[in-house]
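The structure's right below; bear with me while I get my questions together.
Left out: one protein chain. Kept in place: all the others.
Order of writing sets the chain letters: A, B and C. Residues in each chain are counted from 1.
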Amino acid sequence: MAQAAEIVQVFQPKDYKSDLKPIWCAGCGDFGVLNALYKAMAACNLDPNNTVVVSGIGCSSRLPGFVSTYGFHGVHGRALPIATGIKLARPELNVIVVGGDGDGYSIGAGHLPHCARRNPDITYLIMNNNVYGLTKGQVSPTSTIPLISLQSKQDPKRWKTTPYGSTEDPIDPIVQAIAHDISFVARGFSYKPNQLADLLTQGIRHKGFALIDAFSPCPTFNQDQTDEFYKERTYDVPLDHDPTNKLKAFELALSDEGFPIGLIYKKERKVSVQDELAFLRESAVPQSLDQMFAHFMS
Amino acid sequence: MAQAAEIVQVFQPKDYKSDLKPIWCAGCGDFGVLNALYKAMAACNLDPNNTVVVSGIGCSSRLPGFVSTYGFHGVHGRALPIATGIKLARPELNVIVVGGDGDGYSIGAGHLPHCARRNPDITYLIMNNNVYGLTKGQVSPTSTIPLISLQSKQDPKRWKTTPYGSTEDPIDPIVQAIAHDISFVARGFSYKPNQLADLLTQGIRHKGFALIDAFSPCPTFNQDQTDEFYKERTYDVPLDHDPTNKLKAFELALSDEGFPIGLIYKKERKVSVQDELAFLRESAVPQSLDQMFAHFMS
Amino acid sequence: MTQEIKVNEAVEVSNSTDVVLRLAGESGEGVVSLGDLTVQMLVQMGLDIYTFQTFPAEIKGGTVMYQIRATESTTLSHGDAVDVFVALNRDGFSLFGDSLRENGILVYDSDVFTPDSDAGRTEYALPISTLALNEKQAVRSRVSPEQLKRLPPPKNIVGLGALLRLVNAPLEPAEQYVKDLFARKGDAIVEMNISALHSGARHISEQIESTGKRAPKVTPRFDMPKRLTLNGNQMLAMGAISAGCRFYSGYPITPATEIMEFLAKELPRFGGSAVQAEDEISALGMCLGSSYAGVKTMTASSGPGISLMVEMINLAGQSELPVVIVDVQRGGASTGMPTKTSQGDLNLALYGVHNESPRIVIAPTSVTDCFWTAVDAFNLAEAYQCPVILLSDQALATRKSTIEHPDLTQLEIIERLKPEAEDILKNGYLRFLDTPSGISPMSIPGMPGAQYVNTGIEHDEAGDPGYTPELATVSKEKRFRKLETCRIEQGSKFVRYFVGRDEAMIESIQDTDVGVIAFGSTEGVIREASQRAINEGFSVAHMHVRLLNPLPIAQIEQFASKCKTVLIPELNFSGQFANWLRVNTEIEFETHHKDEGLPFIPNEIYQKITSLAVS
Partner (left out) sequence: MTQEIKVNEAVEVSNSTDVVLRLAGESGEGVVSLGDLTVQMLVQMGLDIYTFQTFPAEIKGGTVMYQIRATESTTLSHGDAVDVFVALNRDGFSLFGDSLRENGILVYDSDVFTPDSDAGRTEYALPISTLALNEKQAVRSRVSPEQLKRLPPPKNIVGLGALLRLVNAPLEPAEQYVKDLFARKGDAIVEMNISALHSGARHISEQIESTGKRAPKVTPRFDMPKRLTLNGNQMLAMGAISAGCRFYSGYPITPATEIMEFLAKELPRFGGSAVQAEDEISALGMCLGSSYAGVKTMTASSGPGISLMVEMINLAGQSELPVVIVDVQRGGASTGMPTKTSQGDLNLALYGVHNESPRIVIAPTSVTDCFWTAVDAFNLAEAYQCPVILLSDQALATRKSTIEHPDLTQLEIIERLKPEAEDILKNGYLRFLDTPSGISPMSIPGMPGAQYVNTGIEHDEAGDPGYTPELATVSKEKRFRKLETCRIEQGSKFVRYFVGRDEAMIESIQDTDVGVIAFGSTEGVIREASQRAINEGFSVAHMHVRLLNPLPIAQIEQFASKCKTVLIPELNFSGQFANWLRVNTEIEFETHHKDEGLPFIPNEIYQKITSLAVS
């Protein structure tokens, strides 16, 4: 049997391109991310018919339209619950979630810890441009714009709802992800596309919930965190970093020396909710409708 | 002037008792927490007229009815935004938020990191009973009930929506709070009331957002995490612990040896949103309505 | 030890055919378990049961009330005045005692309080604690000190004995029941409880002998086939499973949680799963994901949770996803009165959407109908590919009722329209194909060549975003056309006509004085009330509408045309159903609406009907 020739369909990155042309601005970081995703999907040989790409709302969340798989473009901030529902209903499907920093860390922030607790086998790719792109340039939870005095010269058009700078500290999505005990936590960068493709490949292959936060600069609305900015400040995760050591992962993420790119934290053997539910279904004694009613007869 | 006698009203714990009798079950941990709160309020000499206690929905969230201050008993999971609104509108008021683990960590989870970013000067007291009390016994994000097989003897009545155990890992609220960079993170225990009163006192005095997670067992619906359970597993934060060292705080919180009680993390000099907004108001050049209109005249 | 008590057949027994018992006392003090026990016994006696409970919002403390009506024929409501009131404390009596009928019987726990006496009623003192303690003392020597310490005095059983005696019921079935219940605790405990049963009975018997007053007598029907005893939440959950629901996600909320509790236990046995979500938004989100993936799915909540779902329901309507959303309505706006009942969420179900996308709204009418309405909900969701909101309510959800086993051979299951593989190959695939019915074949992930992006953005037939005025018009019309298709295909199936208690054909309704049109859980009480009016010579007909949106307009107008006056009774503040009729129909009517947290009682509807017939 093992010898029997099996026709294995081998997909190329281009097979994941849909007919819709991305509507992103020229120079948007999301193009690089999309290409990395095509590559990762090919590397994992995902069948487009058995794959669903789920998103919320935002520039980045338009991505499902640009891949040839099944897609679910939901409402703002709710991609994770929707994706979890898909995975729990049909564990054999490949489920990939994409979206923006606003979508995932602001309005969607309440779902992240709970998705981490469930650890479904889905891959979550955040295109982190440190700004709200689609609504044209407001602070996001990852924006870094310190408060300034009213007299200062900062261009108020750049940060539209915080013209004098933000009164809020940015979050650190990686530290937060480790604290939530997400079982695969990585950082990528749109302008390091091969590495990003590799991280996505690992994330898709990882059995459990994988979060890849990818810097994906928005040249239209964020002139602070540009591609240049990140090119200068990112560095590869040191080779000797042990991602399975949580405290070390925190230490790496907290360090002040720029942004490490690569796999930062990994928790092995964390059970996935779809497996636990399958276990319950399989260990249950099947029942007929009549048997169910019988409990209440008297 | 400094010598002029000022009549300083000194409040006693009993002054914070309202006429409503708590409706909690006999033996509920929340009684101890309430008493600790009375003490802490007295220790801080809070004027009941200038103090607001805000809550969501749950057994614990009924607390505002039992104190003699102003109170806001809102909707499930939204106490932090409401409290933030009060503080930002009237920075001179003392604002204390109380509620349950479900209220704060489940439906309210999305507000926690953002309140941390803002760091308003409010004190958040979570009565953590590891269960949904008011809805009569479902898992909360802090419940620990491992999945079991259907054949096992676990009493399915105890965990009503997860009769075979939970498919989700519990969160660690302390690790999460440190990751969110909440500027004062402590753990208390209803059955160590003096220590809890002391932590609350510190939290109220702390300038910024303070979170105190207090174990407050629910004898009616949680027979796993009882007062006995916690009496056996809690210990005082070691005297040499440096709460201002974030990595050390993580290390303490992550350690497997039971639950440290005391101040675990503290971030000094984190600016509060109410101060930043005050700064903006103060540094702004005041404007009349006519001046505002003038910008658009032509 | 068990001493036979002969019933004095000479004592006065009302010849009413049914009896209404009401128990009230401190929550957590055994009211509910005594009620449940009593129900059990009455069911075993072959009687029909219909309960009504109100709980305090507190976990412990507060006053709980448990009303049981038992009849020889099918019960349609919890009744009007109470025949026997069992007050376990003073608060219970003062809060809920006013429903005791004139000449009714008050049993009170004389260990706890003594009511001010009232000439109109008969009062029986029952020192429940003392009697129970005596029974415990009696077995002291037969159990270990350890066991004795943990042994609760059998207060419930004392109460049960008294209640059974009061309604003239034999004690044998209760004896058998008690034996089974305590068998594993050993003989001593069994005998203590049997003795307690008789002790309660004897204590009341003595007083009955002296006053001659007993409650209405209901004759046991021991030859009855077995029936189900269930409440609305349970029946609804069973209907969902029977309809093929295999995924549930929800967030706890009173009074809907029980549905999830039921499904969490049962679904795995049917190859399905239930997941507690972190909030209601996530719950419905998971459901939409699961439906998109091809699995039938449901969530249940109450007002506050449904409010949070508004955005997500709209996504389902706009992107044509089948999903069932149960709203177990509770009392009050905002947090309101979680343990009380209402029909106040009709507006939200109909209109709770920004801009407009289609949804179907249905409401079950009785405990039995909870089963069929759940089945209908899934069928409608699948057939018309849209959210279906099912409006139950607290009274219906917690109402225990004896019902027939639903005839499962009548179960018809509708599956959503799927594209054919051949068709996809030949013509490609358009998820939102514009069709005469508005219904488009829906692919599910895994179908080759039928990929599409499900989206809430306005979109063309392929699902691609588009904003032209033409597209906006055409695609909205397409989506709402499904509701017109539904109205035509389903309208007549979702109305029922009654004359008095009995179902009737519309053809048999002619020249009626008063026609009642209503929806939801009020069906039984209206049937009982109109039967009473008919018995007194009034001309009354009743139409109950189970499909609220799309509304069966033609059927409603036809019914109304046969009635001189139409009455619209409902349990909400502004008359939401009446207003919905104003929007959709030309009919004229009188309204009767209120929203105080309690279900209607028959007398209230009867009064309203007869006043309209007269005027």
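FYI, a residue touches a chain if its C-beta (ideal position, glycine included) is under 8 Å from a C-beta of that chain, and two chains touch if they have at least 3 such contacts.
Since the model is a prediction, treat every value here as computed from it, not as a measurement.
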- Item | Displayed partners of the chain not shown (whole complex) | A, B, C
- Per the definition of touch given earlier, which of C:T122, C:S273, C:S342 or C:Q555 contacts the omitted chain? C:S342
- Message: From the list A:G29, A:G77 or A:P173, pick the residue that touches the absent chain.
- Response: A:G77
- Missing-chain contact among B:F11, B:F31 or B:Y70 belongs to B:Y70
- Note on the structure: The one of A:Q138, A:T226 or A:S283 in touch with the missing chain is A:Q138
- In chain A, positions touching the absent partner: 23-26, 57, 59, 73, 75-77, 106-107, 109, 132-136, 138-139, 141, 150, 156, 160-164, 167, 220
- Message: What does the interface between chain C and the hidden chain look like in terms of residue numbers?
- Response: 56-57, 95, 302-304, 306-308, 310-311, 314-315, 317-319, 327, 329, 331-337, 339-340, 342, 344-345, 347-348, 350-357, 455-458, 465, 467-470, 472-473, 476, 480, 572-574, 579, 582-583, 594-598
- Query: Tell me, which residues in chain B touch the chain that this view leaves out?
  - Reply: 20, 48-52, 54, 64-65, 68-75, 78, 80-90, 93, 110-111, 113-114, 118, 273, 277, 280-281, 283-287, 289-290, 292-293, 296-298
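Heads up, the rule we're going with is that only the chains that are shown with their structure count from here on.
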- Measuring centre to centre, with centres taken as mean CA positions, what chain is farthest from chain C? A
- Task: Tell me, please, which two chains come out on top when C-beta pairs in contact are counted per chain pair.
- Result: A-C
- Chain centres from averaged Cα atoms put chain B and chain C apart, in whole Å, by 38
- Message: Taking the mean of the C-alpha atoms as each chain's centre, how many Å separate chain A from chain B?
- Response: 30
- Please report how many Å separate the Cα centroid of chain A from that of chain C, as a whole number. 43
- Query: Going by the touch rule set out above, which residues of chain B reach two or more other chains?
  - Reply: 106-107, 109, 141, 150, 164, 167
- Note on the structure: Touching at least 2 other chains, the residues of chain C are 268, 275, 278-279
